[in-house]
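Removed from the display is one protein chain of the complex; every other protein chain stays in position.
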Amino acid sequence: MEQSALLRTELAGIKMQSPVWTASGTFGFGEEFTDFVDLHRLGAVVVKGTTLQPRRGNDGVRMTETPAGMLNCIGLENPGVDFFLNDILPRIQKYGSNIIVNISGSTVEEYGILAEKLDVPGVAGIELNVSCPNVKDGGIIFGTDPKAAAAVVTAAKKHTSLPVILKLSPNVTDIALMARAVEEAGADAISLINTLLGMAIDIHTWRPVLGNVTGGLSGPAVKPVALRLVWQTAQAVHIPIIGMGGIMNADDAIEFFLAGASAVSIGTANFVDPAITMKIIDGIADYLQLHHLNNIEELIGKMKL
Amino acid sequence: MEQSALLRTELAGIKMQSPVWTASGTFGFGEEFTDFVDLHRLGAVVVKGTTLQPRRGNDGVRMTETPAGMLNCIGLENPGVDFFLNDILPRIQKYGSNIIVNISGSTVEEYGILAEKLDVPGVAGIELNVSCPNVKDGGIIFGTDPKAAAAVVTAAKKHTSLPVILKLSPNVTDIALMARAVEEAGADAISLINTLLGMAIDIHTWRPVLGNVTGGLSGPAVKPVALRLVWQTAQAVHIPIIGMGGIMNADDAIEFFLAGASAVSIGTANFVDPAITMKIIDGIADYLQLHHLNNIEELIGKMKL
Amino acid sequence: MPKISIDAIILENKPLGSDIYQLSVACPEIASCAQPGMFVQLQINREMLLLRRPLSIADLDAAAGTVTFIYRRIGKGTAAMTSLQPQEKINCLGPLGHGFAMTAKNPLLIGGGLGIAPLLFVAHRLAGQADILMGGRCRQEMFWPELFQPYARKIFITTDDGSLGTKGFTIDLLPMLLQQEKYDQIIVCGPEIMMRGVAKIAAAASIPCQVSLEKRMACGLGACLSCSCDTNDGRRVKVCKDGPVFWAQEVL
Partner (left out) sequence: MPKISIDAIILENKPLGSDIYQLSVACPEIASCAQPGMFVQLQINREMLLLRRPLSIADLDAAAGTVTFIYRRIGKGTAAMTSLQPQEKINCLGPLGHGFAMTAKNPLLIGGGLGIAPLLFVAHRLAGQADILMGGRCRQEMFWPELFQPYARKIFITTDDGSLGTKGFTIDLLPMLLQQEKYDQIIVCGPEIMMRGVAKIAAAASIPCQVSLEKRMACGLGACLSCSCDTNDGRRVKVCKDGPVFWAQEVL
């Protein structure tokens, strides 16, 4: 079968060339990768976390490497939603891939306002970031309290006709509780995981390495945890899941599909190899062909117990 | 200053040659390492999780490597507390190191019974494992619910005169809540982290790699998360903390002391280099000397914000 | 026997067959005391590999202080091993486990796949005293006879496709061999299904049989319990410490 037919799929009404997305904050606005990636082949580009007002992010060191991972505390630096809509969106639309906007609010109302502003042609969906560990008002409360997360979904759904994806934090005791709450509130899909909260200390200066003291851990180090959370979430809800966390190659992606993800998102791996998404897409197609599968759907959630 | 004077310290009344412990389940009963380690130089040897009845642990694959880490689902295989007391303890006492027994119960009462049985000469303390992710009745509920964890501490304290250490699970939303609950219940110290819950799938067979489906993630991959949890716990309580999670060398250990740990415990690193604890002890002494510090106490919790 | 962890210098790392390599290291400390059936945990400092990889000692030269392993490229660790170069260091932890009881006068060694590797060391020690029956998929995989030539008495070969020796499995040929020769022991190493088959035939013929088990290992020292297994009399044993060699009736 032709590669494109094997890979084409749909999620929450979003028609996609492939089930491979790029994770918010790790792929800029997509345009930074055009030397390496045919954006059109991606299922979606999820752009950097966007807020109502521009934000300059955190001061000091924002990134440090850890064993098989990295910590970041960018702190939602972004030019604000209006600048995005007026200056960036028109520019990146031409690449022809689905654009999902990742949004963060300080209040439930802000999520509603953002959702409404972004309900424009050229935006394929909205991802609610309720779990950014790097800003005080960046939604971390919304990400750990099922009621608050549900309220955010309700607010967004009320103000937009676009598919609404809720991005879950891994830093919780019971992911199923969170997942069910947002499903009931009407979320069209769930994405996970956001970063694990971590930290590093400089033993020469006795100070935290990161300007924000703590930061978000991502990369292959977190993959086993991410996969477990995706699997637990898939057991708990019926809405589709976009799985991510440490995916570095097609084999990793296949694990997430088997665990129940309908699409995967590639984050930190883009820093290691900017063409990685293309290799992963090819690798998934090869795997499907090798196993005589006609579509990615035949893999989703098929782990045998 | 002489190395031994630099390193000698005390924790919850336990006098120690050094602040370096070995983590339960990763160092057997200590005797397996005598070709590589002078057990006497360790602060304590925490022996494999012990239960009232012998347990055979989980079937199937019990271990798999992950990027910079490993997943295990041993499932608390152990010969039972009576066998430990009668056959093993007399044998390992001769090495002259502090022996801490890590215990797991299926009920609050079991923790009390175990604590009472172990209140014998030769046992220096008890570590309550309320967070083994690998057995259904292995205490995971006690590890995520502050009230249950407190009840376990109360039961153990009531039945033993030995110092009682509560080992916290990292798989919770709010570690401070857990830590304060066990401090209030009278725990003499807190140790953390136990393993992060993770998973791996075999993409050839479509089955979970581990016999128990999920397993506990340990090793350098988890270090940033462990360090953050130790720091958060140190902010929340006044009792001493034994910090662990991915410590591979003296530099890693120093980070944990700066974050607020009074001792560190070495786990997975023992599998990589069975002599690693000796190297870490030497490295800590060198660091103290280099920084003109007289004792490990001068490092504990000294991270500057 | 004291175990050590030591940086050994790689002398050679060459392909023997498709995906099969022979690695030799200078490690007098292990070469001087290791027994057939023991293994070594090798640390591979490449990529993000954390744990060591266990390999049986395939041969050693105590005088020269060298140890040889034969391994199959199967996953990340063994793939990374193929890129190791002579003169590089590789940390060896060993010798680990209990080797074969070397008490037989007239044993038959039986090996399948990479399970043939530790039998080479056995044959070497038995210096022409042992016959070997080895099984493989096809002629191309059977570079082994040449390695056994200097050490073994008779060499019997089976291949799945008949391209070398007798067509079939080792257990197909075994009954005939047991009729031809009065072996006083069988030493078998290979896929579990093969070892079970051999153990059954050996039991029926009342010939003592030693087997070498394989389990995923982390520590290799008996500390982590990754490799526990049940004995037939209800004990729990650790393959890395109490094995990898057992009497067939203990564990199969």
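Note that the chains take the letters A, B and C in the order they are written out, and that residue 1 is the start of every chain.
Everything that follows uses one rule, which is that a residue touches a chain if its C-beta (ideal position, glycine included) is under 8 Å from a C-beta of that chain, and two chains touch if they have at least 3 such contacts.
As the structure is a computational prediction, the values presented were derived from the model and not from experiment.
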Next on the checklist: Can you say which of A:Ile14, A:Leu52 or A:Ile74 touches the chain missing from this structure?
Outcome noted: A:Ile74
Item to check | Given C:Glu47, C:Asp161, C:Asp184 or C:Asp230, the one touching the chain that is not displayed | outcome: C:Glu47
Checklist outcome for this item: Missing-chain contact among B:Leu11, B:Val45, B:Ala68 or B:Ala149 belongs to B:Ala68
Checklist outcome for this item: Had the left-out chain been drawn, it would touch chain A at residues 25-28, 32-33, 35-36, 48, 56-57, 61-65, 67-70, 72, 74, 77, 79, 219-220, 268, 270-275
Checklist entry - Given the full complex, what residues of chain C touch the hidden partner chain? => result 45-48, 50
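The rule is simple: only the chains that are shown with their structure count from here on.
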Checklist outcome for this item: Of all chains shown, the one whose Cα mean is least distant from the combined Cα mean is B
Checklist outcome for this item: Contacts with two or more other chains occur in chain C at residues 48
Checklist entry - When you check chain B against every other chain, which residues touch at least two of them? => result 67-69, 219-220
